[in-house]
Every structure is written in C-alpha cells, then in structure tokens.
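A selection of the complex's chains, in situ.
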Amino acid sequence: MSDERLQRGWDTVRKINASAAQQQWDELTAVYPDFARYIVHSAYADVLARPALPLREREIATLAALTALGNAPGQLKAHIEGALNVGLTREEICEVLMQMAVYAGVPAAINAMKIAGEVFGGRET
Amino acid sequence: MSDERLQRGWDTVRKINASAAQQQWDELTAVYPDFARYIVHSAYADVLARPALPLREREIATLAALTALGNAPGQLKAHIEGALNVGLTREEICEVLMQMAVYAGVPAAINAMKIAGEVFGGRET
Amino acid sequence: MSDERLQRGWDTVRKINASAAQQQWDELTAVYPDFARYIVHSAYADVLARPALPLREREIATLAALTALGNAPGQLKAHIEGALNVGLTREEICEVLMQMAVYAGVPAAINAMKIAGEVFGGRET
Amino acid sequence: MSDERLQRGWDTVRKINASAAQQQWDELTAVYPDFARYIVHSAYADVLARPALPLREREIATLAALTALGNAPGQLKAHIEGALNVGLTREEICEVLMQMAVYAGVPAAINAMKIAGEVFGGRET
C-alpha cells in the first residue's frame, strides 16, 4: 500500500473531521495498527475521496446510514460535526435525521437528534 | 386528517416516483386502507414534502438508508428510479450505494448495486 | 432431552400453526435433525409453552418482532396465520403491523402488510 | 396540523408514560421543535391512539420491537414503565422479553432484561 494512497485518505479525513479522525487513529493504532491504516485506505482513499460525489452529499449519505443503523453513536457525532464542516446547516442536518424516522423508525431518529443536540450545544456556530 | 394534507403528500409522491407509489397505494389499500393513507400523510406530507431539504438530497438519504438497512429491495428499486427522476445521474447513485460498503458492509452494497443494475437496464436514460 | 419436553413443544406448535411447523420440521430434519429438535425444545417447549402469557399475546409479540427485524418473511407468514389461529382478527393483526412503522420504519411495516395481504387473500376467514 | 391532533396524541402519551414523554419532548424541542411535534402527531395521534387495539397489547408489541431491535435502551426503559402503567405485571413483561431470545437472540433479551431490572428496582410496585 503506497504512501500516495494514505496521503489521499488523510486529505479527505481532514476535510471532514480532522480532530475526531486523529483521535480514532490514535485509539485504533494502540490496538491494531493495520486496522487503523485499513480505514484510511479503504474507506477514505478508495471511497470517500472519489470526486464523483461532493463531500456535502457524501455526508448526507453517511448521516442517513449511521442514523438508520444506529450502531455507532460516536461516529455519528463525528459525522454531524463533519457535516457542519463541509457546509450543511443545522436545519439541513436535522432534516436528514428526521427523515430517518420514516425509513428506520422513530427511536432511531430520536437517538440521532439527541446526539445532534449535544454537538450543536458545544459549538459557537 | 385533512384533504390538504393528503394532497401535499401526493404532490411529493408524484415528483419522486408516481407509478411505483400508485401501485403500492393500490396494494396496501386492498389490505388495510388506513395504513396506505398513513404513509402518504406521515411519510410524504409531514416529512418528505418539507422544503428545508431539496428532493435530490432527500433521495440520497433514502438510498443510503435503504441500502444500509437492506430490508426493502422493492422500495430501494422504487427510490433508485425516484433518484433518477429528481435528477441524480447513474454514476452519482452508484457512488451512494458504493459508499454504503463502508458503513454497512460489502454485502449490503452488492445487493443494492444489483438492484441498480436492474433499474438501469430497463430504462432508456 | 426427554420425550416429555418434545411433546410439550409440539402441543404448542400445533396450537399456533401445525401445518407450517410440520413443513419446517421436515425441511430442517432433512438438513440437520438436531437443529429441528432444538427449535421444538428450546423455542416452543421452553419459552412459548410457558403459561404466564396467553398465546394470543405471545403472537402479538412475535408479529411485532418479525415485522421489526424483517429477516424472515416465511416465518412472519406462518405467524400471521398463527395469530389468526389463536384468535386475533385481521384488523388487530394489521394494527400490530402498522404500529411497527413507528418503531422500525415504514418499509418494514409495508413488507409485513403485503405478507398479511397474501395470507388473508388465501383464506376463507 | 390541527390542535385536535396534538391533543389526541398527548392524551395517549399520558396514559403510557407522561413523565418520560414530557422529558423527551423538552429535550427534542430544544434541538428541533418540528420533530418533537412530529412524534406526538405521527406516532401517538395517528397510530398508538387508534382504538382497534388496547394499549396493553400495543405495549406488548412495543416491548417486543424495542427488545428485538435493541437500538433504543432509553425508550425501552420508558415503555417498560409504560407497560406497568397500562396494566402488565412484572412477570408478563419478563415473559415478553424472554420470548425475544427466540426471535432476536439471547443477547438482545439479556440487554432488555437488565433494563427491566433497573425499572423494577426503582419502583414500589
């Protein structure tokens, strides 16, 4: 796996949520370094960095998936921050989460909305 | 529940996928009419019709959720058609589905991509 | 595992849906007989046969779970038949399925309602 | 959306678990008020308030779904309290949760049973 691929992955990571990604990298590297690298390579360099969809729309898809699956509140929090970072407004984020009540049920949407509340409460903008 | 609410729901239904929605309405009305109305009211009039997010971005969220949950191939097919109807390209749709390999696993994305193949194969554009 | 336990399991099976259970027993016995016996023992004799909840209310719980999980349409069909067999009306069954739109999302409830339509369409009462 | 619909929703909310619902309303209103109203309208007024199924049986279905899905421990807690409020005994509630071991696996049922233990431990009756 080339340095170029790792670089491309980190470039995308940084546009979405540099601090959350750094913290996750550190945590996972302490457990199993190959897995930390795999995520940057396979998720960020090979998928999220692809130019065919802008990061704004990729974050909408990610918010929808993490809300619907409901299996990763920490990562949903990081991507609500990421969605703000790539230009979504708070209202737009809440609309995506609310829409998930239709597709994944009301409890899934409530869980996500509470996480959004935590993120919004801790930020200036 | 007012006629106005039903009307607003159907207006949104028709922008996304009028023929699939009509077929589903007919099928569900034959089983339990209140449930057919509930969907138009509660999903379409009360959520999807809200102007705070354009239908293009709502369909991205819906494709992501249905691919990640993997529980409704018929409805995913209807919304891949719907995504084309509201202006996403085939490439953009495939990017959303491919991105779900990261969040929901490769099998979920494969299932969705095969459904996209069926939709694309049956259309001129 | 005693004969008494197998007998108690089958007594409960027969109250819910004897013909669907017999067919499943035959199919699974052809693949792995220990697993077929395990289901009668562990699911029916040890849980569903317990007198602390009537079968009518156990079937409501089963319909809710199978609709929400959405992973077993064949078994949902067998338990919609079973719910009718232990005394639920068609309207009551549809109310349980419709309620799942709130907890598991509209697509899960639609899938189940279509299966209910198949069951109802093939029965006199 | 009419006042009558909001009123009907709150009437049902209060029969199940008034204090938990009020707390959730306050939390969600602070994040996105339209979503708080949507839940009372769409979940409570349009579904749970329907008279075709008594609240006792609706709560059985809700306990089954939330245990099986396992995605909302806070809401499962509120509905175990709600089930007691509408007349289920502790034993009946435990039977519903135990039955979910069959349909959703032992871990899902264990998680729910521990939440039931917390609820029971904090109440007189």
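For reference, chains read A, B, C and D in written order, and residue numbers begin at 1 within each chain.
Criterion: a contact is a pair of C-beta atoms (placed from the backbone, for glycine too) under 8 Å apart; a residue touches a chain by one contact, two chains touch by 3 or more.
Computed from a predicted model, the values in this text were never measured in an experiment.
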>> Taking the 4 displayed chains as a starting point, can you state how many identical chains form the whole complex?
In response: 6
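We adopt the following convention: only the chains that are shown with their structure count from here on.
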> For the chain pairs C-D and B-D, which is connected through the larger number of C-beta pairs in contact?
Replying inline: C-D
> Rounded to the nearest 5 degrees, what is the angle of the rotation that puts chain A onto chain D, matching CA atoms?
Replying inline: 120
> When the C-alpha atoms of chain A and chain C are each averaged to a single point, how far apart are the two points in Å?
Replying inline: 39
>> Quick check: how many Å separate the C-alpha centres of chain B and chain D?
In response: 28
> Could you state the distance in Å from the CA-based centre of chain C to that of chain D?
Replying inline: 23
> Residues of chain B that touch two or more other chains: which are they?
Replying inline: 34, 38, 42-43, 47, 50, 66, 69
>> Quick check: in the complex, which residue numbers of chain D touch chain A?
In response: 24, 27-28, 30-32, 34-35, 38-39, 42-43, 66, 69, 71-72, 75
>> Which residues of chain B touch chain D once you look at their complex with the stated criterion?
In response: 1-2, 5, 34, 38, 41-42, 46-47, 50
> How about chain D: which of its residues touch chain C in the complex?
Replying inline: 42-43, 47-48, 50, 52-53, 57-58, 60-69, 91-92, 95-96, 98-104
